[in-house]
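Okay, structure first, notes after.
With one protein chain held back, the other chains of the complex are shown just where they sit.
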Amino acid sequence: MISFANDYLEGAHEKVLQRLIETNMEQEHGYGSDSFTKQAIENIKEVIECQDASVRFLVGGTQTNQIVIDALLNKFEGVLAPETGHINVREAGAIEYSGHKVLTLPSVNGKISAHSVKEYLEVFNADETKEHMVLPGMVYISFPTEYGTLYTYEELEDLSRVCHDNQLPLFIDGARLGYGLVSEKSEVTIQDIARFSDVFYIGGTKIGALCGEAVVFTKNNEPKHFISTVKQHGALLAKGRLLGVQFLELFTNNLYFDISQHAVAMSLKIKQAFLDRGYELFFDSPTNQQFIIMTNDQVDKLKQHVSFAIWEKYDNDRMVVRFATSWGTLEKNVDELISYL
Amino acid sequence: MISFANDYLEGAHEKVLQRLIETNMEQEHGYGSDSFTKQAIENIKEVIECQDASVRFLVGGTQTNQIVIDALLNKFEGVLAPETGHINVREAGAIEYSGHKVLTLPSVNGKISAHSVKEYLEVFNADETKEHMVLPGMVYISFPTEYGTLYTYEELEDLSRVCHDNQLPLFIDGARLGYGLVSEKSEVTIQDIARFSDVFYIGGTKIGALCGEAVVFTKNNEPKHFISTVKQHGALLAKGRLLGVQFLELFTNNLYFDISQHAVAMSLKIKQAFLDRGYELFFDSPTNQQFIIMTNDQVDKLKQHVSFAIWEKYDNDRMVVRFATSWGTLEKNVDELISYL
Amino acid sequence: MISFANDYLEGAHEKVLQRLIETNMEQEHGYGSDSFTKQAIENIKEVIECQDASVRFLVGGTQTNQIVIDALLNKFEGVLAPETGHINVREAGAIEYSGHKVLTLPSVNGKISAHSVKEYLEVFNADETKEHMVLPGMVYISFPTEYGTLYTYEELEDLSRVCHDNQLPLFIDGARLGYGLVSEKSEVTIQDIARFSDVFYIGGTKIGALCGEAVVFTKNNEPKHFISTVKQHGALLAKGRLLGVQFLELFTNNLYFDISQHAVAMSLKIKQAFLDRGYELFFDSPTNQQFIIMTNDQVDKLKQHVSFAIWEKYDNDRMVVRFATSWGTLEKNVDELISYL
Partner (left out) sequence: MISFANDYLEGAHEKVLQRLIETNMEQEHGYGSDSFTKQAIENIKEVIECQDASVRFLVGGTQTNQIVIDALLNKFEGVLAPETGHINVREAGAIEYSGHKVLTLPSVNGKISAHSVKEYLEVFNADETKEHMVLPGMVYISFPTEYGTLYTYEELEDLSRVCHDNQLPLFIDGARLGYGLVSEKSEVTIQDIARFSDVFYIGGTKIGALCGEAVVFTKNNEPKHFISTVKQHGALLAKGRLLGVQFLELFTNNLYFDISQHAVAMSLKIKQAFLDRGYELFFDSPTNQQFIIMTNDQVDKLKQHVSFAIWEKYDNDRMVVRFATSWGTLEKNVDELISYL
């Protein structure tokens, strides 16, 4: 059965695999000090046009969020995040496990505003016993969000400014970064992401790699002894080359963005097909995930042919479902899906 | 320059890579519920002849030690381990980071004895204020040890008995398990390992895989909600297939043991060459690591041609160095190394 | 200046002090194994009419919340609590510091309902990937709440039922327990509290003691090795007698409830005075805290004579302020306060 259940259904892009094969028997240093990793870092720094960047590779998204946040926060600090943020709802308490509270802000379409951050800080700072509250120590957002939506240029710029005015590092979760940046609706580039954030990551697991996320500290601000922190979290790969080689290929000849483009094109084709048939969108997503409102009946029928995710109940008769595409989505599968609508 | 610096110098065994390529575009469920993972689990259970086993795949050794120990211990408990154990000296405090003390026992050649465990418990239990001490909650050992040495059948049996008599789960770190089991000096089989332990892991990172360790709970004792624990530690791979596929191939047609055999044969050839030339061994290792005492002069000369690990200072004129082999060691490199002695 | 700023303005009730003096030079065992502690435990068990209870004394409220929650939860679990609950907003992240997420439920007047717990569990259990979410492991409420309000008998009974139907221990924070129970509006007794909850604590710090909270596990359910857990949290008093003696006196001749009565009487007198003068209540509290809406002007004037707490901004012209009474509140101070209105 064809599946649009998520964006990690296949292995890796064939060019990524090919590079793994070619480099396989070269003897290399461990723990990220191999030559492939070094070259991948250079390529990424060139693409993001950020000379103050340092780049580190980790294995998965939750791990990356946990480690970056734990490394940046003081022990008595928490992280401001949208109430719908991945770290708040879908990471099994990984942030709290490392000792930090997720301080939630109201979100609209998965996004928070500079205004809500400012307001939170004002209330906090006005409190006479703020020592009894968790000090906000950084801000976390996702680009694109968990709902496929995008911050505008101005929204990001404002968030960045309020963060920097208040010495709060801004961390952008880019698990699906490519799928956001290549969208025609995106007003920002990867260079903007680097400039507006203090740290962000370039998602590989969902975009062409077997696994791997590239963490970029953008302001000469890699935490001291970051490798020890990674090791302490059990996240330091002996064969760091596995990550280095994959990102080296993804950041050679624009591959990362080219394959992201394909995913978004497939996603928009699905969206248009639903719209053409009168379906309602739950979120208007310009990226690789589409959230559609379907009747329970329609869901039951489609489920016989296609795998997709039930997102949540909409009302007694309808539900919100999600169709995700990726670098690996075959156009013939998209056509098949559309044929069932 | 040829290298014997460690046992993770290359990528993966070609058959493992081949299987990744063949399965690459099959759409599969995430987080370890894919069909490859399921088949790999079946194959492993068959090999270890343990019907009460449950098997889970994790990415690396430190991660595995941290998660297994954290999942098995109550919050107020610590883990008994050899003072030279990997968790005590080489994991950047990953165990303590998760809240648990490593309670050290004196070790000889990297090994602890049933007797020392018993003695520790006697002193502990005799203490009138033992509530002020960390309760020992499990026992950790490595097979083979960090020094390449092996527990005898009797040693393991005794350890297992004292652990079970005292309700202490016995955890065997098998980062290099294959290299221990195929040694001619090994008195135990993988079935014995499963029987004597409560949980052990089959190291993949050092034996043929790009990454991956197979955790085996052997006594119908997988901790409740283990997947949540793995996620909470940031260690749940979206593409769990990456681990499943690799272990599926390693546990098809005896590949895991065959490639382990090669590594040990290469290691013994190196050892014999050193002995033939009158060098002294620091440990007498029958597995894939050799610890040799060399003069500073000899070290300096050899370093011009070969990469290897400086272990520790022996005396003012000599040091202990380590040569490691693996599934990927080329015999021509071994011959070249020997030519320099 | 007279103060109603909080309910821990004075030292201890004179009878409590007296008992400390009388017992001062008796040589006693440490760490809570002294004879006073033992007697205090017996007295409390008699009062709460709960034979399955075990009682332990801790020093303060946040400490108690942290330790009880940490001792009851599995590592992968979180605690359900009102979004306005003390553990969520006023404990500097003490729960998260111990590794657990506070899972918030919407609250009305500081209270949550059985219905909202049930609904949370339904959504949680219906989720296909609930392994990625924090497992709810217990429920926390306060009696009285942080806003001085009380659960009705039926509300508590319903909460208790839904908790027990779902194997979720119910924990009642009783930092101000006495002030709730003696209220004329209280529909529940301390015996009800013991019956409905799985663990609760009897607040001493705010009711007559220098410090101290009596934790009561009510269902033969004291966590294994609880003393080790207390020690591990740095909370085991060498001179446990300090807590034992105080609670012994508080639970002799009904002292705890008598002095609570006084505080509530003073509080109601203040409330009536405000109502008589046309002020609006922010919460209608029948216990020892009154939340009044005052204009900024009124606040400024009153502040010249009386100390009280600014709670929050109400609108541009008004704010919510709090007046707290305690066992130590002098009626002449209450009269003085009223004279300024």
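We call the chains A, B and C, going by the order they appear; numbering starts again at 1 in every chain.
Going forward, contacts are C-beta pairs under 8 Å (C-beta built on N, C-alpha and C of every residue); 3 or more make two chains touch, one makes a residue touch a chain.
Just so we're clear, the structure is a prediction, and the values are computed from it rather than from any experiment.
**Student:** Out of C:44, C:114, C:211 or C:270, which residue would touch the omitted chain in the full complex?
**Tutor:** Considering all chains, including the one not shown, the answer is C:211.
**Student:** Hey, which of A:27, A:88 or A:229 is the one touching the hidden chain?
**Tutor:** Considering all chains, including the one not shown, the answer is A:229.
**Student:** Which listed residue (C:50, C:236 or C:250) would be found touching the missing chain in the intact complex?
**Tutor:** Considering all chains, including the one not shown, the answer is C:236.
**Student:** Tell me, which residues in chain B touch the chain that this view leaves out?
**Tutor:** 75-76, 78, 89-93, 96-97, 99-102, 128-129, 131-134, 309-310
**Student:** What residues on chain A make contact with the chain left out of this view?
**Tutor:** 31, 70-71, 74-76, 99, 129, 131-132, 135, 224-225, 227-229, 231-232, 236
**Student:** Residues on chain C that touch the omitted chain in the whole complex?
**Tutor:** 2-3, 5-6, 8-12, 14, 17, 20-21, 23-30, 59-67, 91-94, 97, 205-206, 210-211, 228, 231-239, 241-242, 328
Keep in mind that, in the parts below, only the chains that are shown with their structure count from here on.
**Student:** Starting from the defined contact criterion, work out which chains touch chain B and chain C both, please.
**Tutor:** Correct list: A.
**Student:** Could you label the chain A-chain B interface same or different, taking same to mean over half of its residue numbers are used by both chains?
**Tutor:** Both copies, chain A as well as chain B, present the same residues to each other, with over half of the numbers appearing on both sides.
**Student:** From the centre of chain C, which other chain's Cα mean sits the farthest off?
**Tutor:** Checked the centroid distances; the maximum from chain C is B.
**Student:** Give the identifier of the chain nearest to the protein's overall CA centre, each chain being represented by its own CA mean.
**Tutor:** Answer for the innermost chain: A.
**Student:** I'd like to verify one number: the distance from the centre of chain B to the centre of chain C, where each centre is the average of its C-alpha atoms, in whole angstrom.
**Tutor:** Inter-chain centre distance comes to 50 Å.
**Student:** Starting from the mean Cα coordinates of chain A and chain C, work out the distance between those two points in Å.
**Tutor:** 41
**Student:** Could you give the separation in Å between the centres of chain A and chain B, each centre being the mean of its C-alpha atoms?
**Tutor:** Comparing mean C-alpha positions, chain B is 33 Å from chain A.
**Student:** Any chance you could list the residues of chain A touching two or more other chains?
**Tutor:** 91-93, 97
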